[in-house]
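Every protein chain of the complex appears in place save one, which is left out.
Letters A, B and C mark the chains in the order given here, with residues in each chain numbered from 1 onward.
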Amino acid sequence: MRELGVGLIGTGFMGKAHALAYGAVRAVFGDVPALRLEVLCDTPAAKARTMATQFGFARATDNWRDLVDDPRVDVVSITAPNNLHHEIALAAARAGKHIYCEKPLALTLDQATEMEQVAAEAGIKTIVGYNYVKNPAFMHAQSLVGAGAIGDIVHFRGWVDEDYQANPDQPWTWRARISEAGLGALGDLGCHLVSMAVGLVGPVESLIADMQTVHKSRSLADGSGQAPVENEDIATTLVRFVGGVRGSLCASRVAWGRKNRLNWELHGSTGMICFDQERMNELRLYQNTGPLAQQGFKTILTSPEHPPYGSFCPAPGHQLGVNDLKVIELAGFLRHIAGGAPVHPDFSDALEIEKIVHAIAESAQSDARVYV
Amino acid sequence: MRELGVGLIGTGFMGKAHALAYGAVRAVFGDVPALRLEVLCDTPAAKARTMATQFGFARATDNWRDLVDDPRVDVVSITAPNNLHHEIALAAARAGKHIYCEKPLALTLDQATEMEQVAAEAGIKTIVGYNYVKNPAFMHAQSLVGAGAIGDIVHFRGWVDEDYQANPDQPWTWRARISEAGLGALGDLGCHLVSMAVGLVGPVESLIADMQTVHKSRSLADGSGQAPVENEDIATTLVRFVGGVRGSLCASRVAWGRKNRLNWELHGSTGMICFDQERMNELRLYQNTGPLAQQGFKTILTSPEHPPYGSFCPAPGHQLGVNDLKVIELAGFLRHIAGGAPVHPDFSDALEIEKIVHAIAESAQSDARVYV
Amino acid sequence: MRELGVGLIGTGFMGKAHALAYGAVRAVFGDVPALRLEVLCDTPAAKARTMATQFGFARATDNWRDLVDDPRVDVVSITAPNNLHHEIALAAARAGKHIYCEKPLALTLDQATEMEQVAAEAGIKTIVGYNYVKNPAFMHAQSLVGAGAIGDIVHFRGWVDEDYQANPDQPWTWRARISEAGLGALGDLGCHLVSMAVGLVGPVESLIADMQTVHKSRSLADGSGQAPVENEDIATTLVRFVGGVRGSLCASRVAWGRKNRLNWELHGSTGMICFDQERMNELRLYQNTGPLAQQGFKTILTSPEHPPYGSFCPAPGHQLGVNDLKVIELAGFLRHIAGGAPVHPDFSDALEIEKIVHAIAESAQSDARVYV
Partner (left out) sequence: MRELGVGLIGTGFMGKAHALAYGAVRAVFGDVPALRLEVLCDTPAAKARTMATQFGFARATDNWRDLVDDPRVDVVSITAPNNLHHEIALAAARAGKHIYCEKPLALTLDQATEMEQVAAEAGIKTIVGYNYVKNPAFMHAQSLVGAGAIGDIVHFRGWVDEDYQANPDQPWTWRARISEAGLGALGDLGCHLVSMAVGLVGPVESLIADMQTVHKSRSLADGSGQAPVENEDIATTLVRFVGGVRGSLCASRVAWGRKNRLNWELHGSTGMICFDQERMNELRLYQNTGPLAQQGFKTILTSPEHPPYGSFCPAPGHQLGVNDLKVIELAGFLRHIAGGAPVHPDFSDALEIEKIVHAIAESAQSDARVYV
């Protein structure tokens, strides 16, 4: 496998997560291409330089176009603010770079659709950072479903809750403005839940939704008054999947005490599987097998029995962390670039996820069923 | 307080629960009228006699009209099959008896409405067996809300799941026929959830719902073929409460592994309260108070600090059981009959609960918002 | 079965629990003798009369000797203060009454031994209130062990913690004086743990222990100064059972936040069972069976599959309470009196439990192994 040159745009929450993944992926897995950390981009330039040193990148820039055009860069990581994803991705695709883009693809469906088309035309490889579907516990759930461990799927319920906008006294930020942030709880959190729902049940047929903006305005940080919160704090959806499964999806960014409660229940005809990201190393499984007196929900701790956990740790129950999920995501992408099996969600899969998220918003506004 | 004569109709699940409550209530509380267990009704007569001996009733009958007309009976407990509630309740009310009726009031809203009106005209006292709202943990949640412990309520989510119809191999029963059973999961389980939602948040303004019948037919027990399941296995609802709180309600009788999972989350502007009936002696509370580094969900074990727990046990955390809730329910009703404060849910409250439940079914059929 | 007359001495925590059990046992089970609630004893006489009315006893007295000598009394419940058990039990046994005695039998082993001997000579039937071993979850654990569900038992760990003496500011009470209370945490709590350990693993061979009195003195309630705490707040024991199983036992009455945390782990050669009384309707079971990737601790909710749960409630997972355990305990005792199978722990079993508890105290004082 030939070496790959990496360019990383952004050094925030996800920028650092990408940097850590690039630093760890080969030591963890062995079977991935060697990497050269070529260019780091952030603004201002001084920050880019500092972080390049910290993250181990060879060069720094404050101009993402230079990074995208750099011939030594093969893979571009896009962790810039969401409203820049579209422009950067188009340029990178057209420059023939493989793209590792953070979710969501874009603020609007039109932009996301264009990104998917341009990437397809360019023939580049893509992946989008829905990293929770890379959790060995999640993939074990998928394999249990595939093996019929809970029979036919009949119902899905999911929630994704955080409390980062719960405090009414927090000042107004760009997150509240649609032109900068796009959707609210749906765009930040709901799309992760949708990625898991689709990964377990398959495509969505139609839905009906309701939304709330709990804190309708917030104080400006400079004390000059109040500004409106334009997007939703909470969204709740009745969903029908293709094939007949039904269920519900809830997302909230104002749920006090919830820090990353991305959890779901998968109801089958012979059992149930439950998961909660706040206990990301556990899967709960109920099966209608054996004597009734001994039936109960089983708490399965992730272990080397659940690949690729064992690449991180040979001992069961020792716990992966959230940054490890990025390493798994990246490893698959690098293997795919090197000729291995396709990985998901790519731009095309991500577009389907985001169509659902936008359909939720549309239904909530129209108070009517929307077909996806 | 003068003694009260009791007549009990039915000796099944709820019949026994009423019998146990009548036997325990005065020993637990002291401040309730003395009771005479006068008449027990069931069919056939031999069963009524056996159970009258077991439950300590003076007389037995297989004719509920005799019980209702018995002058020594002051209070009638109705735990007969749901499709008999209406006729018995009308007769009891017209005979001037106080009525302790199991939920739901009736199979249809018309019947329930008539029951409420006849009871009101008769001037009798009523209570309906929504006993989960009598849990000291639930009442503590109400008092926390009242004291502002989680600020303003902004969102409510509830689920009530069991698995008594989850097995596709179970034979067809009367529960599957609308004319006998009325609604499915909504009538059996959903109404309990609604009683809690309304008890915490208040009346419902409107809703949109979806329903599923997962097992569309079942084998007849005599092997003569299949019969259809006419009512819903699962119902899910987007709900808007009067005053602006929104949320969701889910009910399933096919949720493998769930035995009595009547649980909810109450989202407030400064905190959250959660409850699960499968751990009925626990309440979970998050408050945005004190240093962030020490914040977390607190598990409060029910104790004498949560009346009337202490009437059952002076030591904290020793656990009440589900039958104890019936004793609390009955005690309030007996005090009310003896001149004490009104108790809820009476027939009028129960009618409101059942209006919501029927609105859910109506919305699911019309695929449109229904105003309650 | 002929009717049995009941005399109850004491109306406190356990007195009320006995009264509730007498009131409920026949309605719950059917197959037990009918009862006449004859005499209630407490002091002063006015309190005895009030409580007799509340509990439904025909007569009241402030002299337990009158109760014991009453020819209409067949069964005597002893829930008086622990330092009276010995004298009352001797008198009751000599009067030919069956005895339902609260734990511990007595303050000293000499007294307990005499009680056991006198009861044996009198040929009466006895039971001692170690009600936690009557929990359907506990009995299910015993039956799992018997069926080899976790292979050979190799290790036992148990804890029993409460916090009723945790607050250093609580005033001095009789509980702190050996002549009135006997042992501290061991006598109150530790003996319950021992009853479970012995019920699961069998007799103890020897042990080594350590004890602590955390709060060495307390303020007298009248403000006249401090008085010493003579007995232990915490005891911890290394235990060897007959047959080779080893383990540990811990008891504390100063464990903040623990309300009734009587919990244990039973380690087997092919699995493990865990229990916690604060979640008394749950049993946790791990078995080394099936694919490793699906192994985990299973949480079994008590249900009609775990007799006699179904006599209280036909629906699984609906939760028994602590008072229900007394009903189960009493039912077995009444059946035994009526000619049924022996019940445990009787005075003889209880003596063995209390020998272990006193051996713990002796070892802690001598800092050396004690053979039981």
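In this section, contacts are C-beta pairs under 8 Å (C-beta built on N, C-alpha and C of every residue); 3 or more make two chains touch, one makes a residue touch a chain.
It should be emphasised that the depicted structure is a prediction, and the values quoted were computed from it without experimental measurement.
Participant: From the list C:L84, C:V154 or C:A293, pick the residue that touches the absent chain.
Facilitator: Considering the complete complex, C:V154 is the one touching the chain left out.
Participant: From the list B:A19, B:I300 or B:V370, which touches the chain that is not on show?
Facilitator: Candidates B:A19, B:I300 or B:V370; residue touching the omitted chain: B:I300.
Participant: Tell me which of C:A120, C:L238 or C:A338 is the one touching the absent chain.
Facilitator: Of all options in C:A120, C:L238 or C:A338, contact with the hidden chain holds for C:L238.
Participant: Could you tell which one of C:G268, C:P316 or C:P345 touches the chain left off the display?
Facilitator: C:G268
Participant: Touching the missing chain, which residues of chain B?
Facilitator: 140, 144, 149, 283, 285, 291-301, 303, 305-306
Participant: Residues of chain A in contact with the chain that isn't shown?
Facilitator: The missing chain touches chain A at positions 12-13, 16-17, 19-20, 23-24, 26-28, 30, 50, 54-56, 162, 164, 258-261, 277-281, 301, 303, 312-324.
Participant: Just the residue numbers, please: which parts of chain C touch the chain that's not shown?
Facilitator: Interface with the chain not displayed, on the chain C side: 150, 154-155, 157, 159, 166-168, 208-210, 212, 214, 234, 236-238, 240, 246-248, 250, 252, 254-258, 265, 267-272, 286-288, 295-297, 367-369.
Just so it is clear, only the chains that are shown with their structure count from here on.
Participant: Check the residue numbers that chain A and chain B use where they touch, and answer same if over half are used by both copies, otherwise different.
Facilitator: Looking at both copies, the contact residues mostly coincide.
Participant: Report the inter-chain centroid distance for chain A and chain C in whole angstrom, where each centroid is the mean of the CA atoms.
Facilitator: The answer is 53 Å.
Participant: Residues of chain C that contact two or more other chains, please.
Facilitator: In chain C, 301, 303 touch at least two other chains.
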